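Starting off with a structure, shown below.
All protein chains but one are shown in place.
Lettered A and B in written order, each chain numbered from 1.
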Amino acid sequence: MLGSHEGRQPIGRATVHVAIVVSLGFVLLAVAAGYWGVIAAADLVRSPSDAAVIAASRTVPRGLIRDRAGKILADNKLDPNGEMYRVYAGKAISQVIGYASSVYGRAGLERAYDAELTGLTDDPLTDALAKFGADRYDPKDLSLSLSNELQKAGVAALGKRRGAVVMLDPRNGDVLALASTPTYDASGIADPTTARDTFEAIQADPDLPLLPRATLGRYVPGSVFKIVTAIAALGSGAINATTTYEEQPGSEKRGLLVEGFRVRDGHHPSTGSTALDLIGATEVSCNIYYALAGLDTGGKDLVAYANRMGFGSPLPFDLPTAVSQVTNGDGPEPGGFTDDVELANASYGQAEAFVTPLQMALVAATVANDGELMRPRLVTAITGERDGTTAVAPGSMGRILSVADARDINAAMVRAVEGALGQQFTTGAKVPGVTTAGKSGTAELGGSGEPHSWFIGFAPAEDPTIAIAVLVEQSGRGGEVAAPIAGDLMTLYLQGLR
Amino acid sequence: MDGFTLVLWAARLLFLALIYLFLARVIRALLRDLRAATREPVDRHGRLIVLESPGGEPMVGRSFGLDVITPLGRDVNNAIVIDDAFASADHAVLTYRGQSWYVEDLGSTNGSYVNGLRVDGVAPFGFGDELQIGEVRMRLERANR
Partner (left out) sequence: MTVVATDGRTLDGLTGVLRRIRPRPRWLEFRLLALVAFAVVAGSFSLALTVDGRFGLYDVGATVLFLVALAVAHLAQVLAGRRTDQILLPAVAMLGGISLLLMQRLPQDLVHQTILGVPLGLAEVQLVWLLSGLAIATTLGIVVRSDLWLRRYKYTWAAVGVGLLLLTFLFGTELNGQRLTLQIGPIAGQPSELLKVILVVFLAGYLSENRSLLVQQDSWIGPLRMPPLPYLAPMVAMWAIALGIVVVQRDLGAALLFFGVFLAMLYVATGRISLVIIGLILFVLGSALMAVLFQHVRTRVDIWIDPFADPLGAGYQVVQALHAFARGGLLGVGLGAGLPEIGGVIPIPEVHTDFPLAALGEELGMVGVIAILGLYLVVIERGMRIGAAAADDFRSLLAIGLSLVIGVQAFIIAAGNLKVLPLTGVTLPFISYGGSSILVNSLVVGLLLALSDKGVEPPPAPRVGSRWRRLRRSGVA
């Protein structure tokens, strides 16, 4: 062999290697084509960033959205160029309905139900056939459980304050009002001629009008969270309605010593040195009692019961919701608490507990519906030309606690509104002539400014038809601000306003 | 579905089908080509058959297997010794390069001839070609046939 041939590999083998690598590369491309064309396609073709969806949104009328009385909340209009745009029935519904804009995309129900409102079918075969036909679109109308009148009343009651009102029918989960303030002008965003100015002004507003506080706002709950603790404590059997804690009256003066840390509570002079039971403690909103009840229940059960009501994950709802939590969950103790101090504080709604107004309305609804929680339902029916009307049946999120336990908490919440002592904390929450149940909350924000004012409740207590949660941001004590709003709104509802 | 839509469908699918038919035919041809390639001998060097040898060395009919470099000449150190009056000591060398054979005349006195043409330096040497050195005629053939 000559030097020049020494150690030479045949070109052929290396060529085969290169060919294999290149072929594998192309196989990868084929897989990618399959992924985008088939697997990811179902979501992509319905996404508002899809060109076909964008194109359709300008020419194909979107489905209408109606409230429970049949009033049209979202309608279509033609601009001079023959392109469609949306108009909405007032500002009160803006955070629920959202907007559909050719410039700024979608928000709210317009986003969540974009595929249905646009009218893209979700049946692949019909879809494939429709590609060849003239009309690919079958826009569907949405019927909501929402009452435009109640919604407007809620927004009016909140007035200029930032806050949220959630009203539910506890028997079937129907969302009657889902108000957030401040509201914004969704029609202005949807109208192409005013879109930019409107949207930029809204975005510049420090009060964040685009934030649907009822579903996406997370707040320290304060004392309204005691109902969650009560549900967990009774449900797990840690306490019963007559449980009392001997150390409770004394601790009110000295503070309750938990692992060397004092849980303090303002003294309730009217109750003297009596050890309170569940009803009494709820009536005067006794932090010490609930801290002790929470400690007895244990972090694990407290979190478990909360999670069964929807804490810990987004709610099964028509709109996106923020996740409510009892604790950050990164601690070593059961349930993820850092220590018993956190558990004790969380039990009366401080520490790391954060909730959405919708979540708290569900807590009220759980008690109101005798322990069974109905899935919150906003869209009650979807109507299309091709497929007719599809009703959305009420659904249950499960039985959270027994009827008897629910009745005990019900009674405690009635006392918090109707009781001689309770009235002082929930002024104005009572619906005249109707037994009303509720719980106020004052969420301390750690020194900075006024606390959040909370109220959750339901009426009539014997057979509740309405459950409510009211939150007013940084406005003072729960009994003074949120409670009267809730009382007024429940009164309007029970008088027949829909 | 109306008739027009059906035709539309059919035309669409026909287009795709024709592309795939094309691919299928191409792949069939490629496979045939590859199979033919694998049938080709792994050792492709070839052999040299002696057709005419007045001197008797090499013997007529003898077949030499060829190395990639096969020297020929009258010198006994050559792989193929050509005992012919007109052959030089280091007469020529056969080299296999790429996929072809070449004859290089090493400056012999009387020259080497491929198919009757005198080799000037190096000349390609295909299978079936005849090489003449002196009065010895030899033909190049594939190794296994």
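To be clear about the criterion, a residue touches a chain if its C-beta (ideal position, glycine included) is under 8 Å from a C-beta of that chain, and two chains touch if they have at least 3 such contacts.
Nothing here was measured: the structure is a model prediction, and the numbers come from that model.
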Contacting the left-out chain in the complete assembly, out of B:14, B:60 or B:85: B:14
Among A:25, A:159, A:316 or A:449, the residue in touch with the chain that has been omitted: A:25
On chain A, residues whose C-beta touches the chain left out of the figure: 2-9, 11-15, 17-19, 21-23, 25-26, 28-30, 32-34, 36-38, 40-41, 44-45, 47, 49-52, 54-56, 58, 83, 105, 124, 128, 131-132
Missing-chain contacts mapped onto chain B: 4, 7-8, 11-16, 18-23, 25-27, 29-30, 33-34, 37, 69, 71, 77, 90, 93, 95, 97-100, 102, 104, 106-107, 120-124
